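With one protein chain removed, the remaining protein chains of the complex are shown where they sit.
Letters A, B and C name the chains as they come in the text, with residue numbers starting at 1 for each one.
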Amino acid sequence: MDKLQTLYYEFIPTGEAKMKIDPAKTALLVVDMQNQFISRDGLDAQVAREKGMFDKWESFYDRIDNVAIPNNKKLLDFFRANQLEVTFGRIACHHKDGRDRSPVQRRPGWNNILLPIGDPGAEMVDELKPLEDEIVVNKTTDSVLSGTNYEFLLRNMGIETVVCTGVVTDQCVASTVRSLADAGFEVILVEDACAAATKELHDAEIMIMNQIYCQVMSTDETIQFISEEIEQRSVVQK
Amino acid sequence: MDKLQTLYYEFIPTGEAKMKIDPAKTALLVVDMQNQFISRDGLDAQVAREKGMFDKWESFYDRIDNVAIPNNKKLLDFFRANQLEVTFGRIACHHKDGRDRSPVQRRPGWNNILLPIGDPGAEMVDELKPLEDEIVVNKTTDSVLSGTNYEFLLRNMGIETVVCTGVVTDQCVASTVRSLADAGFEVILVEDACAAATKELHDAEIMIMNQIYCQVMSTDETIQFISEEIEQRSVVQK
Amino acid sequence: MDKLQTLYYEFIPTGEAKMKIDPAKTALLVVDMQNQFISRDGLDAQVAREKGMFDKWESFYDRIDNVAIPNNKKLLDFFRANQLEVTFGRIACHHKDGRDRSPVQRRPGWNNILLPIGDPGAEMVDELKPLEDEIVVNKTTDSVLSGTNYEFLLRNMGIETVVCTGVVTDQCVASTVRSLADAGFEVILVEDACAAATKELHDAEIMIMNQIYCQVMSTDETIQFISEEIEQRSVVQK
Partner (left out) sequence: MDKLQTLYYEFIPTGEAKMKIDPAKTALLVVDMQNQFISRDGLDAQVAREKGMFDKWESFYDRIDNVAIPNNKKLLDFFRANQLEVTFGRIACHHKDGRDRSPVQRRPGWNNILLPIGDPGAEMVDELKPLEDEIVVNKTTDSVLSGTNYEFLLRNMGIETVVCTGVVTDQCVASTVRSLADAGFEVILVEDACAAATKELHDAEIMIMNQIYCQVMSTDETIQFISEEIEQRSVVQK
């Protein structure tokens, strides 16, 4: 990918310092790729249509269908084929009336979401369905780590690096990446497995987070990078 | 201020829903306004000079001196005059060798910071010195809430709303605002009491966070808003 | 109940200070009343029989059947009838191989537990089955608050007081009560809805925790106490 670099990193170049990862200590985290938010017949798309605003969102749904979902699928296939840890974060509350939701998703506005466990809108889209033994963390916050057991599960499993994807780049994905970095994890943010309402919002937040909180890579770069590590380790073992 | 609004909030207008606050449950939080980061003779400015890059940072230091410090001072004066809670977050570690630092501030790059408690670079700039009884939280992360006792102190004091200022807008300030929102607090982000390396980074993150994680206001708007609440309550009491 | 009082509370008598609760902000928390641990045909009982040690555990299972289960049922009926919040904590991990378990339940010894979600041993006993909309928190720790979203859910729902029951008194129940108190909640520990391996262990920990971390009450006292509060409030409302 083209180098995404803020003034902070012109100032202090990181040089050739290359990230190192242990695939056995690496987890994929797919954030909020749920029917309500990314399906063309999900609730958000319906509301946009009713309000006559769907044309403004068309490019979002195009990116979801043509870029984000296929790339997430590619990553899921790769992680599963190599027996690497696969995890999901999603927005879902326990009670039908949503009284257990965090205030941040209860106030008026875009982030006001009432999506109880069991509601079809809360499910991941069909292409990205979790397998039976894969961890799915429910949250009513933006960061997958806020008020959940996700960080604890990662530590118990010995995970050190998280490969993060999902929607929307500048909100739940960004808050999750920042929390992961603050909690001491290395993060790879897979740029073309994410999406935001507009390209500008997506690009702005990607630029801000790159290098300081995560390494931004494409899906293919991510798979190649981890494959090389797997290869190297299997050579060493022999 | 001009309305900062992303597509998300065109989609679902918040209407006239006005934020409500109880001044007695409101705290000011000044983030990272420390000598090392914002003084013209601090370590960061020195390094920029040595690297011949200070001209790129000139506008940052201008904004700090002419806008951010005066506005933070105005807010401190207002909060102290009205006996409202004043708190500070700062980057500082316990051990001289920094072994207690979070990995996110120990890796190579801009965020690699070794600033032990007691180092003059760790102190807030003179204009914004904490008074003896004001809380200062040390962190080695970006968010003031990550791995600290800050959230717990807020809850114990019954704080519900946090007025947030400081540097840099797109990194420590943004991570703090997002954490506060996820933890259930209402947040006012005082735009002209913050600064980032460039105006573009500052504007981009302010736009992204407004409405969803915080209400972006100017210093004067913030003071007027809280003053009106104080006035109203004192009228009601009489 | 007879006064349970340590030397600490002889020293500083709490006088007539009576606990106050708001029933609408009160939750029942049933801890670990799961088949594996308390059923006479659960795994623990089977192992005890195989080792020829069941006679030493007989009094535990008698208390479970004759005291703890009936009293938990009584409390569940009371909370449900009054539309008060009902919650459960249980030991259960995500992965079949238990790799997501906390180290404290993975080391050799009594606390080494491999009980994946879906295993019949992980279910609450039939008499105390959660209803569909009731919150069940999975943990692989002793305290229901350690590494879980339980505290966050309580805060989001506005809960201030927790009525705690379950097994075993001196381990998971005690660690939960201590965490709840440290997190700022008021706790009622329902003595005759709990059980431990021996009466001595049960009595010792109950004595240690009473007054400082919780108010120890019987099932009937608890129900009467909350009923009076409900009654008073409905009178005031009229």
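Note that in this section a residue touches a chain if its C-beta (ideal position, glycine included) is under 8 Å from a C-beta of that chain, and two chains touch if they have at least 3 such contacts.
None of the values given here were measured: they were computed from a predicted structure.
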Among shown chains, those touching the left-out chain: A, B, C
Using the document's definition of touch, tell me which of B:Ile135, B:Met207 or B:Ile230 contacts the absent chain. B:Ile135
Selected residue (touches chain absent from view) among B:Ser102, B:Ser143, B:Thr176 or B:Asn210: B:Ser102
Omitted-chain footprint on subunit C covers residues 6-12, 14-15, 17, 47-48, 51, 53, 56-57, 102-104, 108-112, 141-143, 146-147, 168, 170-171, 174-175, 178-179, 181-186, 197-198, 201, 204-205, 207-208, 211-213
Could I get the residues of subunit B that touch the absent chain, sorted low to high? 94-96, 99-103, 133, 135, 138, 140, 146-149, 152-153, 156-157
So that we can see where the missing chain sits, which residues of subunit A does it touch? 155-156, 184
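Operating definition for what follows: only the chains that are shown with their structure count from here on.
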Chain with Cα centroid nearest the overall Cα mean is chain A
Can you compute the centre-to-centre distance for subunit A and subunit C, using the mean CA position of each chain? Integer Å is fine. 36
Residues of subunit C touching at least two other chains: 156
